[in-house]
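Shown here: the complex without one of its protein chains, the others still in place.
Entry: chain A
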Amino acid sequence: MATSAFHFPAFHAFPPSYTRQPVRATREKQVSLWCDLMLAFCKHRGDFWVDMAEITQSELFVNAAINRRMKGEDVVFLFDELVNRGDAQWDVQGAGKTRCLVFWRSPAEWGDLVYTYIDRTGQNNSVMTLYELRCSDMTKGEPFHNLDLDLMLLALQSLELANKAAIFEGAKSDQLGVKFL
């Protein structure tokens, strides 16, 4: 797996990193280091949705070499911090904090990538289905190819806020489409 090629920073092999630090300044630093690492790790794996149970058991939070692991509740705490930073979003449909959508690229950045593609390929003013944008052969090779549906929607919503796109339903189907300016 490509995952094994991920290079962990030094603090990952530092035992105190796995316990919540009592001193506030130290803890803030600790949390910030972990949040950055979580983003880098998810980006490396290409993960959009992170399952708490899975990630807690992953090599991100388990360091067998120093016999340390992050407790499940601390993992959720860290993801809460990531959400507070604006770099992630809890699954609103799921019950509780079991899944988290991680923004190693912000929705606005994803939106920009999509819009650049639209501009470059002269598809302004044309209607596209979300499937077409995400999964068709046309967008193969684009960074947003196979982008998670929820993340794509957030990205398009950011474009909508900037009046660069409109998301709408078909006359007969409830499948969403998008029209770019």
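By our rule, a residue touches a chain if its C-beta (ideal position, glycine included) is under 8 Å from a C-beta of that chain, and two chains touch if they have at least 3 such contacts; residues count from 1.
Basically, contacts and distances are computed from a predicted model.
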Message: For the chain not present in this complex, what protein name does its UniProt entry give, out of "Proteasome subunit alpha type", "Charged multivesicular body protein 6", "Actin-related protein 2/3 complex subunit" or "Fanconi anemia group F protein"?
response: "Charged multivesicular body protein 6"
Task: Could you tell me which of A:L60, A:V102, A:L147 or A:A165 touches the chain that is not displayed?
output: A:A165
- line: The listed residue (A:T98, A:T116 or A:Q175) that touches the chain absent from the view is A:Q175
Message: Residue by residue, what part of chain A touches the chain that was omitted?
response: 20, 22, 24, 27-28, 31, 73, 76-77, 80-81, 84-86, 97, 126-129, 131-132, 136, 160-166, 168-173, 175, 177, 179-181
